[in-house]
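One structure is given below, represented as C-alpha cells, and several questions about it will come after.
A single protein chain has been omitted from the complex, and every remaining protein chain is retained in its original position.
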Amino acid sequence: MLDPFLKIDGLSKTFGNTKALDNVSLDINKSELFSLLGSSGCGKSTLLRIIAGFEKPDSGKIYLDGQDITTLPPYLRPLNIMFQNYALFPHLNVKKNIEFGLKEEDLDKKEIDQRVNEITTLLELTGLESRKINEISGGQQQRVALARCLVKKPKLLLLDEPLAALDKKLRVQTQFELVNLQYKLGITFIIVTHDQEEAMSLSDRMAIMKEGNILQIGNPVEIYEKPSDKYVANFIGTANLFNLNLIDQKLIIKELNLEISNNSSKNKKLCLIRPEKIKIQKLENQNTQNQCIGVIKEVAYLGSYTKYLIESNGFNFYAFMQNEEVSRNLKIKWDDKVICTWSEDSIFFFDD
Amino acid sequence: MTNFLKKQNFWFVFTPYFWLVLFFFIPLALIFKISISVSEWGMPPYRDMFAFSEEGLSINVTLSNYLFIFSDSFYLRSYLNSLNLALTSTLICLLIGYPIAFYVAKSKENIRNLLLILLIIPFWTSFLLRVYAWKVILQGSGVINTILIKFGIIDQPLSMLHNHYAVILGVVYTYLPFMILPLYGYLVKFDLNLIDASSDLGAKPFKTFIKVIIPLSLPGIMAGSMLVFIPVVGEFVIPELLGGSDKLYFGKIIWDEFFVNRDWPIASALAMSGIFILVVPIIIFQLMYAKYHFKNE
Partner (left out) sequence: MQNIILKMNKIFLKSFFLTIGFAFLYFPILTLIVYSFNDNKRVMVWKGFSFRWYGELFRNEQILEAFMISIKIASLSATFATLLGVMIGYSLVRIPKIPARPFFIFLSSSPLVMPEIILGLSLLLFFISSNHLIGFPSSKGQLTVLISHITFSVAFVAVIIQSRLSSYDKNIEEAAQDLGTLPNKIFWKITAPVILPSIISGWLLAFTLSLDDLVVASFTTGPGANTLPIVVFSKVRLGLSPEVNALSSMIMLFVVIAAVIFYFVNRSNVQK
C-alpha cells in the first residue's frame, strides 16, 4: 500500500492547562486541497504551526513524502506557510519579497530571476515589482504572499485563513482563483479556516476539529449530508435535529410526535433533516407519513431562497424554499398554517 | 543554532545591564554612601566609612547630613520653590498646550504635517539658546521695554528679569513642546466621530469636551505633565539665567553645595532626598497609574 503524502501520527500538544491537540492523526494525499475547519481555539492553528515547525509537539510524528520531519527546524522543511496577515516584509519591495526565499537557497541570479518572472506572471503581479508592500492593495498583498511561497516550489503549502483579510466580494473571486492555481500547480494545499462556506467550496477533503480532536474527515458532501455527530451537523449549515423513539415498532420523531417511514433504521436515536429538504405548502390536503403540520413563526427572504422558522408541536425547525418563480409576494407568510413534507431518503440517521 | 540564539540573547542582555549597573546604579549607590559619610576637609572631602585605627575598626556612618538639611528651612524652602515652579509651569503648559495640540490634531492632514514640523523646530533648536532668547527680550534695555518706552506707556524700563515669574516664563517656553507632542500623539489618534456621537446624543460642545475628549486624552495629559514636571524639579539652567535672588531652587542648591561650598556629603544628601521626595513618588504614581489604566482598558 502507498504511504500517504503527509502523515500525521498521534500528535499531542499542551499549552499550560489547555490541550491544544489531543492525539491527532491525519493522512493527506498528494495534490490534495485539504481544509482544517473549526471554531477558534479548536487546535487547527496549532496543528498548522506544528506542521510548519514553529511549535514542537509533545508527542507524535509527522512524515512528509516518506521523510520524518518532526524535529526538522522550519528553515529546513520543504514546505511553506502563508500567514493570515501575510507577514510580508515591510522593508522590501514586491520583487525582493518574492525572491527572498530563493536567495536563501543560494541559487544563481539567472534562475532566481526566471522563477520570479514565472510566478509574477502566473499571479498577475507583473508591473508591481518595485512597489513597496504598503503601496499595493489587499488583494495584491495576498498574491505576493502566495507568490513568495510558491516560487520556492514547496512540496506542501500551508495557508492560514488565506481569505480572511479580503472583503467579501473579492473573497469569492479569490476562492476560485486559489482552486485553479492549486489544480494547475498540483501542490498539496492545507488550508486552515473557520469559515465553513470557504472550506466547502475550496476543499477536496476537510477535517472538522473541536477541542483538539478531529471529529470527522471527509469530502464536503459527506460532511454536509452525513455528519458524524450533532456538533458537525450544526457547524456545517443549518441543521434540524430530531430525537427518535421506537414505539410499537414504529419510529417516532419525539419533538413532533410524528411517525416517520423507516426500513432499516429501527434502533436509531437521532436524525437530521436539512432545511432545504423540507417542502412546505399551504395546508390543503393531508397525508400520513413524513409530514407534519406547522405554523410559520419567522420569514427571512434571502433572494435565492427564503428561510422559514416553523413551529410544530411546540418545537421549532427550519425549512428553506427555493424562490423558483418571479413573484411580488411570498406565497407563504407569517402565521400561515403549512404542511411540511420530506422524502424518505432525505433523512439522515446518526450512528450512536 | 539555539546555542547561537542563547549567545546573542546573553550579549543583548548582559551588555546594557553591565553598562547601567556600572554607570547608573553604582554612582547612585555612591552618592547614597557619601550622603551618610562624615564631611571633613581634604580630598575627598569626607571621611572613609570604614577606618582602621589603633582602637580597631570604626564605622563612620551618620545621619547628620540629612538632619542638617531638614532642620534648615533654607533647604526646605528651595524644595518647595522647585515644586511650586514645576507645578505652576506644568499647569500653564497644559493650559496653553492643550488647545494648540487639539487644533493641530484636528487640522486637515496637509496643514497638520506642516504645523507639526513648526512645533518640532523649536524643540530641535538648542535649549540653552531658547532660554537665552528670553534674557534678550526681558532685559532692561530689551525688546519689550524698548517698545513700551517708545510708545510712551512707561518712561522707566520695567525690571522683568531675575525673578520667579521670568523663570516660570522660561520654563513654560522651553518645555511647551514636551507637553504638546504627547498630547498631540493621543489627540490625533482620537476619532472625530466620537465628538459627533456625543453631540448626537445631546451633549453641548463644552460638555462633550469635559465628558468625552478630556477623559480620552488623559493618558496624553499624564505623559505630557510627567515630561514637564520631572525635569523642571531639578532644573538648573533656567533659574540661573532668568532667576534672581528672590527664590532659590533645588537644582541650584545642589550645584552650589558641590561647586561652591565643596560639601560633598551635603550635596549628596540633597540629591538622595531629592530622589526620595520627588522621584520615588513619581515612579510609584506612574506604576499605580499604569495599573489603573491597564485595568480600565
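In order of appearance the chains are A and B, and numbering begins at 1 in each one.
The criterion applied here is as follows: a residue touches a chain if its C-beta (ideal position, glycine included) is under 8 Å from a C-beta of that chain, and two chains touch if they have at least 3 such contacts.
Keep in mind that this is a model prediction, so the values were computed, not measured.
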Option from B:S64, B:T88 or B:Q139 whose C-beta touches the chain left out: B:Q139
Residue in contact with the excluded chain [from A:P57, A:G101, A:P220 or A:P275]: A:G101
Chain B residues that touch the omitted chain in the full complex: 1-2, 4-5, 8-9, 11-13, 15-17, 19-21, 23-28, 30-31, 34, 44, 96, 99-100, 103-104, 106, 110, 113-115, 117-122, 124-130, 132-137, 139, 141-143, 146, 173, 176-177, 226, 230-231, 233-237, 240-241, 251, 254-255, 258, 264, 267-268, 271, 274-275, 278-279, 282-283, 286
Residues in chain A touching the chain absent from view: 52-54, 73-75, 77, 80-81, 83, 85, 87-91, 100-101, 104-105, 132, 135, 148-149, 152
